[in-house]
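For this view, one protein chain was removed and the others were kept in their places.
When the chains are written out, they are named A, B and C in that same order, and each has its own residue count from 1.
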Amino acid sequence: MSLNYTKKTIDNFLHPKNSGEVKNADARADVGNMVCGDQLTFTIKVVDGKIKELKYLSFGCASNIATASVLSEKVKGMTLAQAKKFNWNEIVSDLGGLPTQKIHCSVLAVEGLQKVIAVYEKNQAKMAGKPAVAKKAVTKKVAAKKPVAKKVAIKKPVNKKLKK
Amino acid sequence: MSLNYTKKTIDNFLHPKNSGEVKNADARADVGNMVCGDQLTFTIKVVDGKIKELKYLSFGCASNIATASVLSEKVKGMTLAQAKKFNWNEIVSDLGGLPTQKIHCSVLAVEGLQKVIAVYEKNQAKMAGKPAVAKKAVTKKVAAKKPVAKKVAIKKPVNKKLKK
Amino acid sequence: MLIYLDNAATTKIDPRVFAKMKDFYFNHYGNASSIHFLGQANDLKIAECKEKVAKIFNSQPENIVFTGSATEANNFIIKGVMRANKNKGNHLIVSNIEHPCVMNSARELVAEGFELDFAPVDSKGLIKLDELAKLIRPTTVLVSIMAVNNEIGVIQDLAAISKLVHASGAYFHTDAVQAVPYLKIDIKKLNIDYLTISAHKFHGPLGVGAVFINRKIKIKALISGGGQENNLRSGTYNVPGIVGLTEALLLSYKERGEYLKKVKALRNYLWQRIKKEIPDVVLNGDFVKRTPNNLNILFRRIEGEAILMDLSFKGICVSTGSACSAVNLKVSSVLRSIGLVEDNLNSNIRFTLGKYNTKKEIDYTIKCLKDTVKRLRAFTPIK
Partner (left out) sequence: MLIYLDNAATTKIDPRVFAKMKDFYFNHYGNASSIHFLGQANDLKIAECKEKVAKIFNSQPENIVFTGSATEANNFIIKGVMRANKNKGNHLIVSNIEHPCVMNSARELVAEGFELDFAPVDSKGLIKLDELAKLIRPTTVLVSIMAVNNEIGVIQDLAAISKLVHASGAYFHTDAVQAVPYLKIDIKKLNIDYLTISAHKFHGPLGVGAVFINRKIKIKALISGGGQENNLRSGTYNVPGIVGLTEALLLSYKERGEYLKKVKALRNYLWQRIKKEIPDVVLNGDFVKRTPNNLNILFRRIEGEAILMDLSFKGICVSTGSACSAVNLKVSSVLRSIGLVEDNLNSNIRFTLGKYNTKKEIDYTIKCLKDTVKRLRAFTPIK
């Protein structure tokens, strides 16, 4: 089993973007992988329903750091609804593939993203005194833009690469 | 398991002494080893109760030829009684050792010697019309000259050599 | 003086292969399981080697398992497939001219409760297909029949055998150790489940073999540990060995055409002259369905080991059969299987040529051989 990383993964490990903590964050969430011990802490700043800033702390391997880094770049500027639909495949394909045994890193990063958004929405709902369902329509629209077929198309070449 | 032969074994294989058949032999005998397929045919000329000439034909490996060669030299001039007591250890020690799996070659050669003497004595007995037991006393005398202890002494260093 | 005509026992390494190994020993010495760059570069190198090796046999890189020898590989397949597929059956068939590493692996399984049959060959050394067909049962799990015999160089009809074996749902292993580079084997087309090769038999390094497996069939590892080779063969990857095997294999097939022509001409020349100039000789095994490097000749009335030793003192290296049976006293079961009578079993010499032999060497060999045979026949007791 290879642990060879792509150049982009390496770049993101050596020079992670948006590492650290958002000042005066709107939400914070921790996720961890029981098996490999990896941990991520996300903090987020949301302005006008869009992600203004997403940062992370990482206790994890090179690909844990790199996937969090790529994720933080990719979701910047997304609406929360878009961000909630963000798929781990997009990280993997953006990195040009990940070693099979490291795919779970991208999954953990996305899990963290979803969790921090959920915390944010809960916070918002609490502050507004009502459940956070208003943006349901937007979510659907965005989802329509990213058909499942496209995701599969991205996934395939990646898997092929990993098999080598 | 090594098949490394001593210089003397090699010499006797490459330049075997007394190979062939004794002309007008007094006796002839064949011996063979069922397992390895080796065969020896001895012919003998006896004069005044002593071995004047012993020759052999060989279908066998290098050590089969070499042991027959050494044997034919060693027993030349011996009385039949002496020759009957001839031990395979003496061939092995004379050759400076034999590979473990080739020890049986020396045994076969001695077996052949004993057989050709037996044939000779039977022939003689037949010709004289009486059993060939007259030389028993001589045999004993010779035997006394070669105590068992000495044979063991010869055998030991050989075995040590083979173990290496 | 050294004339090496024992290339079926082992071959001299090709300097180009050695140079590659050297580079890995001194410059790329990382453990391929290590995560750092020196390790991971070798991990990639192994993947590259597998790709190249797979291509030669038209298989997939992921089907290759590198081992420490062909003997290990054959033990792994025979024992590993039988032990892992007990639900399928308990019956194993091997030909009766297999190399001892297949033979003895099979015999060990009998002690474990498996059933074993031997597929016979005809007087030319070729598998009797009808007999094989009769031996196959519904419970037959594996049939192992070598591609090329190591003593007589006879080539089996792998296509026909594979078809027969698969028709009844059994799996097919072929020991192709002596087939490189004489046969071009298409694993996919021939539907071969397992195929074994050994680097030192084709001018590669000692201590490394390879086996192609069928990933769809269950198999149990022989050597377990750190989990290398997808848990099928543990132990630190022998990267210089793997690189050496790969390079040797590539070179062998790249230069195959020229080599086959040359070695066949030399071998035929040797045989023609022996036949003409030495009386009472017989060729063992088929002459046509035979690799062009092999001669196995019966010299009547004299003993093989004596011939071998006599030639050895003249600088010529030949063998009486396989190298492994040489130092114990056993006669060749291969020659017995092709029907040699007891009297002739100890009178045979194997000449196996290789890519470094020259016509001059063969001329010298013939000259010496004539002397040797004459000398030994001068005092043979056999009529």
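Convention: contacts are C-beta pairs under 8 Å (C-beta built on N, C-alpha and C of every residue); 3 or more make two chains touch, one makes a residue touch a chain.
This one's a predicted model, so the numbers in the text were calculated from it and none came from an experiment.
Participant: Thinking of the complex as a whole, which visible chains are touched by the chain that is not shown?
Facilitator: Looking at the complete complex, the unshown chain comes into contact with A, B, C.
Participant: Who touches the missing chain here, C:A47, C:I223 or C:I382?
Facilitator: That would be C:I223, which touches the missing chain.
Participant: Touch as defined at the start, partner being the missing chain; which of C:G39, C:G80, C:G153 or C:P381 qualifies?
Facilitator: Within the whole complex, the residue contacting the unshown chain is C:G39.
Participant: Which chain A residues would touch the chain omitted from the figure, given the whole complex?
Facilitator: That gives, for chain A, the contact residues 1-3, 10, 13-14, 16, 19-20, 30, 35-41, 56-62, 64-65, 101.
Participant: Spell out, residue by residue, where the missing chain touches chain B.
Facilitator: Here the touching residues of chain B are 1-4, 163-164.
Participant: Against the chain that's been left off, what residues of chain C make contact? List them.
Facilitator: Residues of chain C in touch with the missing chain: 2, 4, 6, 9-13, 15, 18, 22, 25-26, 29-31, 33-39, 43, 67-72, 74-75, 99-102, 104-105, 108, 198, 200, 205-208, 222-228, 234-241, 305, 308-309, 311-313, 315-320, 322-328.
Here is the rule we use: only the chains that are shown with their structure count from here on.
Participant: I'd like the Å distance between the centres of chain A and chain B, where a centre is the mean of that chain's Cα atoms.
Facilitator: Using C-alpha averages as centres, the distance is 91 Å.
Participant: I'd like the Å distance between the centres of chain A and chain C, where a centre is the mean of that chain's Cα atoms.
Facilitator: Centre-to-centre distance between chain A and chain C: 55 Å.
Participant: On a C-alpha centroid basis, what's the spacing between chain B and chain C, in Å?
Facilitator: Taking the average C-alpha coordinate of chain B and of chain C, the gap between them is 42 Å.
Participant: What are the residue numbers in chain C that touch two or more other chains?
Facilitator: none
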